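Note that one protein chain of the assembly has been removed; the remaining protein chains are unaltered in position.
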Amino acid sequence: MDLNRINWKKAFITAGIPLIILAVLVFFPMYGWDYGVTLFTHFLMFVILSVAWTIFSGTTGYISLATAAFFGIGIYASALLYPAAGDRYPLYVVVLIGGAVSFVLAFIVGAITLRLKGIYFAMFTFGLVLLFKEIIYWYEITVEGRRGRLVALEANDTVYYYLLVIMALTILVAYLIKRSKYGLALQSIGENEEAAAHMGVNITMVKVLTYAVSAAFMGAVGVVMATKWTYVDPGVAFSPMMSFSPVLMAIFGGFGSIYGPVIGAVIFSYIEEILKTGDWSKYYMLIFGSILVATILFLPSGLVGLIQNVWRRVMERRRASA
Amino acid sequence: MHLLEGNKLTINFGGLTAVSEVDFYVDKGEILGLIGPNGAGKTTLFNLISATLTPKSGTITFKGRNITGIKPYQICRLGISRTFQTVKIFGNMTVLDNVRLAALFGDCKKPSEAEATKAAMGLLEFVGLVGSAGIPARGLTLANQKRIEVARALAAQPELVLLDELMAGLNQTEIIEAMDLVRKIRDRGVTIIMIEHVMKAIMNVCDRIIVLNYGKKIAEGTPQEIANSKIVVEVYLGE
Partner (left out) sequence: MELFLNIVLGGLLIGGIYSLVSMGLSLQYGVARVLNIAHGEFLMFGAFITFWIQQNNVDPLLTILIVGPALFIAGFILYRTVFTTIRLKSPNPGVFESNSLLAAFGIYLIVQNIAVSIWGTVPHSFSYLGSAVNISGALFQENRLVAAAFAVVIGILFYIFIARSRTGKAIRAAAQDASTAALMGVNINNTLALCFGFGAAMAGIAGSLISICYPIQTNVMGLGYTVIAIVVVTLGGLGSIPGSFIGGLILGVVGTAVAYTKWLGSDLAVASYYVIFILLLLLRPKGIFGK
């Protein structure tokens, strides 16, 4: 009897709350709150990036700093296939292509580099972002004689709904992976890779495929964001900030659960929005950097971890006094 | 045909030859002991069998099939699993998940989630850890962590299991329990190769013993023969 009630509660938390939030997100643009749509577009972008980052890096402990590389590839897929002037493919096709190209690239990068140990992998992936930036700058300036490109502008609502669908898919995939035996395998790789291999886990395949899946979402989101920004150049597309922000958000929220990166991304992109639009815009990066350092020093398991700890303590005290 | 057979296995690290031209075999149902001083190449031999390392020369055959040079996960799925000298459990995963992982990935029959959970619980029962199934593995004592490793190795449904110093660091009572566990594993029809420094255990449990020294096989025989062998007493037991 008691068991049944607990299961209902659990089902509500895992499926009910996300569905209610999703329903609110689906309907609210219809009330014509334009600023809200822009703000939430921003949230959605970072939620996708940080959840996608967590799918691979959060569980395995391999810190990937290539988020900006895959995001940028999506942006450039838009720039080439969905330009402001000239022939263009339907947007959903471009989104699929952007995702697919990022998937393939991550697969190749992963296959070459995922045997590198921790910090080398981080260095390699970070270098990838800078390499893409430099080469495309060089190509645009030296070969084509231009700087940057224009992407066809999409309506705010279109961008919003595209991102909403991608976000729902990202979270669903993250959840399904976490629940499946591959989630267990990823966790075991994070704990002790050698032992995982000897227990029958094909570690290379699990790592490379998961990495590629997470990159596909990053690419897809890049495609959509380009149609909002319209002017893109390598500096916009391959900005190191896009690599570090999702990591910070995931750590800040806590990447032990899927809620963590979602909460971290929403809080952070909101802070960013306030700081960037107010008088504080000059100090945005300074504050961002300070929060990053403080989070690593004082919030190692993230907000969600902190709340869980406090909750556990409260419950224990209650039990003790009862 | 032997279950597992090694032919002239050799590997060196830099200038040091860790294992040199070692021949060995194990038959189905046997408990084979592997002894020798520290640095004799025992764990290196395990690493060669379980494919952590690839031999520089020589071959390993399992049930007549050449398995030299394949990946660790393939070795595991073929039916050879192992434990580690220094425990390599997944500390933040529950005891049950540690074992379930091996059942899900190591067993070539590809069990469903429910079957894997059932098999894992069965093995926790076998090693006596059912009560700890739900807690993170890092919270257990060393002796119990070693039991997790045993349950995990068995969850892959191996025909052969490699036990690397199962009894190191255990107290007398725990050693006796561990010896009992080794026999029980054999009774399940699983063949065993074990590395051990605890002489009482090795002499009591093993059917046959191989002695390594400086990477070379220097003796082989029944526990009785090994105990009486002059050369073994000189390099090892006589210390």
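Couple of notes before you dig in:
Labels for the chains are A and B, by order of writing; each one numbers its residues from 1.
Criterion: a residue touches a chain if its C-beta (ideal position, glycine included) is under 8 Å from a C-beta of that chain, and two chains touch if they have at least 3 such contacts.
Keep in mind the model is a prediction, meaning the values are calculated, not measured.
Remark: the absent chain touches shown chains A in the intact complex. In the complete assembly, the contact with the undisplayed chain comes from A:134, out of A:134, A:157 or A:316. Looking at A:122, A:159, A:174 or A:221, the residue that reaches the missing chain in the full complex is A:122.
Touch with the chain that is not drawn comes from one residue among A:25, A:81, A:247 or A:303, which is A:247. Only one of the listed residues, A:30, A:293 or A:320, touches the absent chain: A:293.
Listed by residue number, the positions of subunit A touching the unshown chain are 61, 63, 112-113, 116-120, 122-124, 127, 130-131, 134-135, 137-138, 141-142, 240, 244, 247-248, 251, 282-283, 285-286, 288-293, 296-297, 300.
The working rule: only the chains that are shown with their structure count from here on.
Taking the mean of the C-alpha atoms as each chain's centre, subunit A and subunit B sit 42 Å apart. Of all residues in subunit A, only 181, 184-185, 187-188, 191-192, 194-203 touch subunit B in the complex they form. Looking at the complex, you find that subunit B touches subunit A at residues 50, 52, 71-73, 75-77, 81-82, 84, 88-93, 97, 100-102, 104-107, 113, 116, 152, 155-156.
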